[in-house]
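As you look at this complex, bear in mind that one protein chain is not there, while each of the others sits in place.
Labels A and B are assigned to the chains in the order they are written; within every chain, residues are numbered from 1.
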Amino acid sequence: MRVAVGCPIAAYPDGQYDHWPTTGPTLRTSESVEEGYMEHNTRTMTESQSEMQMPSELLRQLVAHLRQNRTQLREEWARRITEARLLTAMTKEEIFAEATSVYDNYVEALETGTFEALQAYARGLSERIIPRGVETDEVIGIVLLLRDVLARSLFAKYQHDFALLNRILDAYEPAANRIANTVAVGFVQERERVIREQQEAIRVLSTPVLQVRERLLILPIIGVIDPQRARQLTEQLLRGIRTNRAKVVVIDITGVPVMDATVANHLVQTVEATRLLGATVIITGLSPEIAQTLVTIGVDLGKMNTVGDLQGGIEEAERLLGYKVVPLGEANDRA
Amino acid sequence: MDAEYNQIGASTELAQPSSDRRYRVFEEARITIETDTDIVVARQRGRELATRLGFSSSDLTLTATAISELARNIVQYAKRGEVTLRLIERNGREGIAVEARDQGPGIADIRRVLEGGYSTSRSLGLGLSGVKRLMDEFEIESKVGQGTKVVARKWRK
Partner (left out) sequence: MEVPILKQGPYLIASIQSALSDADLVELRDGLVEKVGRLRSKGVIVDVTALDVMDSFATRTLRDIAFMIRLRGAETVIVGIQPDVAFTMVQLGLTLEGVPTALDLEGGIAYLNKKSAASGREAKARGR
């Protein structure tokens, strides 16, 4: 941490803060061999308009070449995808269809220098393939393969004129990088959005606080508890206690498959926080395995009021609340 | 007293307000901590600032309590110091950074302090380890005889 002496924070120009890389095209530095091109190559091309600076004649040549060899190049690309065992969740036909669309969008982005269409396509593609279980590294893998396939074809075409080849590659690479970036970022963003949505949905579904009668709440927990969910459960329960003026809470963990030390500690914390509000917790549904775990890891069970099953827990809760408990058999007879 | 404080301060890095350059700071408040009422002022200011970021009510309470503990440490061990509250942003994420600085006796064994249950004064000894649990990020620098600086951050969920 650096030190600022008596200087208000506002006095720092923005540039003094660490610079975070933008997602613009990166500069090619390695493939240049001829000295004469070095200067040209290292020209900074971080502005988004840099593709527009591509000499129009070179660009036309490049695009024309990619259009002419469309069939062969996208076949080559699809073949390399299969070879590299990418997109294994998709059939050959699906891969070829998507490869065709990506290819066309790719060439269009090269030609026009605009990325909106490609961006939109990348998002749509991600939406289609994320549910199929396609991973981020696969998507990055396929765009890098396309970049490679096209570069190889440019090498083959212009190998007789090395100077021209270099200029073509100079023109091609920043745009190709930008395209690869656009597709990969689009995929990751879409994936993150899906994950966020799923997490939210699970959260809402999985933490119901039910009021079964006055001053008695039930919290049935189903599924795995991670720290985030444990926190959410606790907060929801504490609010529920306050709004319902609950005196007793039955937490049923029959549906919790595993419990490690972290989760157990969360449970203890929930019990403690509930007591601070003035309510009592009864835990039900502790499986033999979980009971063993808790004792083995030394969780303080003295603070926990446990009853075998949910039914027993509710009866105990009603006793605490001062309701008269009718034995099960009798209640059934009456019903 | 004041002059002496500054003089001692000028010779050590810990004494100087540091700007945390890994983040963009868009609001800053400094509160001198000398008495127990300053503790209340600092935590209320922190709550106000974090409210502006749209913190959830439980995160507001966690943050305000952490500020209270840090400010109390200053009063208890160093007698005098400063709490700086900063609203920060990084990669589109917003949060609050709490920096507590003093020129008190310093901490000899930081690790032990952070394990909790350890205190050199009459307190529950939950201060620093507690703050660490309440916040998302926690950094501490301390030199015996020179002072202590703690920075704790909490991000909007």
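Everything that follows uses one rule, which is that contacts are C-beta pairs under 8 Å (C-beta built on N, C-alpha and C of every residue); 3 or more make two chains touch, one makes a residue touch a chain.
These numbers were taken from a predicted model, which means no experiment stands behind them.
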| task | Would you mind spotting which of A:D104, A:E135, A:E235 or A:E318 touches the chain that isn't drawn? | result | A:E235
| Quick one: which of B:R72, B:R86, B:R101 or B:K154 touches the chain that's been left out? | B:R72
| Where the missing chain touches chain B, by residue | 36-37, 39-40, 43-44, 47, 57-58, 60-62, 64-65, 68-69, 72, 116, 123-124, 126-127, 130, 133-134
| If the missing chain were put back, which residues of chain A would it touch? | 234-235, 238-239, 241-242, 245-247, 269, 272-279
